[in-house]
Structures are given as structure tokens and as C-alpha cells.
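Note that one protein chain of the assembly has been removed; the remaining protein chains are unaltered in position.
Coming up: chain A.
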């Protein structure tokens, strides 16, 4: 009997792992149905573009968060970091593109250094990234005290790009998820990162330096954060350091919705993408449903809790 059961087990385990993402995908489809019943236009290419575009920067930031959660850390500074990138792109990138690009690369490097410090000084990531978030905020306010600025032409034209036949926002969402998937799930670097979140002792015994794994993860997260900020700037047409402050916790929620965990070891790029889109769509649905704007946050929270509860129930059934 044990022999008979054995081959069935891994499949069940795989199902259990993809269950959270499946639950949020169901929620996503349900919300699309609600949207389209209220506004039949939503299901057209233009409608989907409109609905999805707001979720793109969030989804990319969620991938950054996912990368750090895969090594067992958490990033409480990603919101302000994305905000800072929008500020840089609205000021330096317009006035002197070269300096702007260098500053953006410097921000990626800063993330790598942050990872280095977290590892060497054994500071909890929670505290270090929280501290860094104030640095990002301060830098952003220094560069651009009030929201404003403009967007470089190429970035604005990317934001306005409307290909025929398919909704434009899908492209960055899928491409970024694919790249992160290749990096985190298929590559050797990804194995190192997940190994660090899973069992650092085993990594050390095998002669792999956990430091390298962590720095790779942080640099990746920094690069994704910059990308997210650029996309956000292309949509808003300016810079505002606090424009993305809600991302910090939304991205964590997106990763959890997608099947990630706080303990690390798990990379869920597709799940994070689905979770991010689901979260982003909630506010669209709520405004279509005429929920009062002062109530939206509360309702949004309740919907997230409901999806998470669904995840728990499905997890129990599949146990």
C-alpha cells in the first residue's frame, strides 16, 4: 500500500504548493467577472489595459519582495525605494540623463551593500530595510520636496504605448515574471538563494558562501525596485517619493497570496505576479462598485483576508 501511495505523494505536494496561487487566481477571475458585469468594456483590450496598467509597478515591486523573501528576509523599504526612483527619474534623469542612470545604478548597488551589511553585521533584515526606507524617503524629499517634475520622453512613450491586439501591461508583467522565474527557479544562482532561505548550514557545509547568495538576492531586488519605479513614473508622469509607500506591505501581501512564506526557501515568481494583479484589481473593483473612497482600504483588507483564508482552507484540504 505504501508503494502504491508513494508515486501519488509528490503530485499532491506540488498541488498543495501551487494552491495559494490558484486561490488568488480564482479571486482574480472572480473580480474580472464582477468588473465586466458592471462595465462590459473591461474585457476589451483597452479596458484590460486600463485596469491592469495600475498593477504593473506593484507586480514588479512584488517580484523584488519575493526575491528577498526567498532568502528568508523581508524588505520594509521597497515602497519608499520605488518612490525615490520615481523622483530620480523625474529630476536627474530628465536634466542630465547620464547622472540619472548612474544614480539609478548606484541605488541598485546600495541594495547590494544593504544585503552585505545585513549579512556581515547580522542585523535582522526587518530592521535594516526599515532603517533604509527612511534613507530613501529622506533622499527623495531632498531631491524633490513636493511632487512634480516631468518624465523623460522615452519613458513617457513607453507608458503611452498601446499595441493592437493585446493589453500592453501584460507584457511587462509576464516578461518580468519570466526573468525572475529563470533566475530564481532555474538558475544556479536561484538555487543558492533558495538554499540560503532553506538551510544556510547545508549551504556552508557544501562550501558555498551565504554572503554571495544574499548579495545576489539584494542586488536583484534593487534592480527590480528600480524597474518598478521607472514604470510607475512612466504612468504618473512625474515624481513623488511617497507615491508608492503603500507598496511595502502590499508587496508582502502579494507574495503571501502567491504562495510565498516568511520563512524563506520558496520562490514563487508566477504566484507573486498573480497575487500582485489580484491586489491591484481590488481597488479597481471597489471604485466600480462605488464603494466610498474612505472605506476602500478597509474593504481591501477584508478581501485580502478572505483570499488568505481561502488559501488556508485549500491547504488543509490538500494536506
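Things worth noting here:
The rule is simple: contacts are C-beta pairs under 8 Å (C-beta built on N, C-alpha and C of every residue); 3 or more make two chains touch, one makes a residue touch a chain; residues count from 1.
The rule we apply is simple: contacts and distances are computed from a predicted model.
Chosen from "ATP-binding cassette domain-containing protein", "Phenylacetate-CoA oxygenase, PaaH subunit", "Cytochrome bc1 complex Rieske iron-sulfur subunit" or "Phosphoribosylformylglycinamidine synthase subunit PurS", the protein name that UniProt gives for the omitted chain reads "ATP-binding cassette domain-containing protein". Of the listed residues A:44, A:199 or A:246, the one in contact with the hidden chain in the full complex is A:199. Note that of A:13, A:33 or A:160, the residue touching the chain absent from this view is A:13. Residue positions on chain A in contact with the hidden chain: 1-3, 6-7, 9-10, 13, 186, 188, 191-192, 194-195, 197-199, 201-203, 205-208, 264-266, in rising order.
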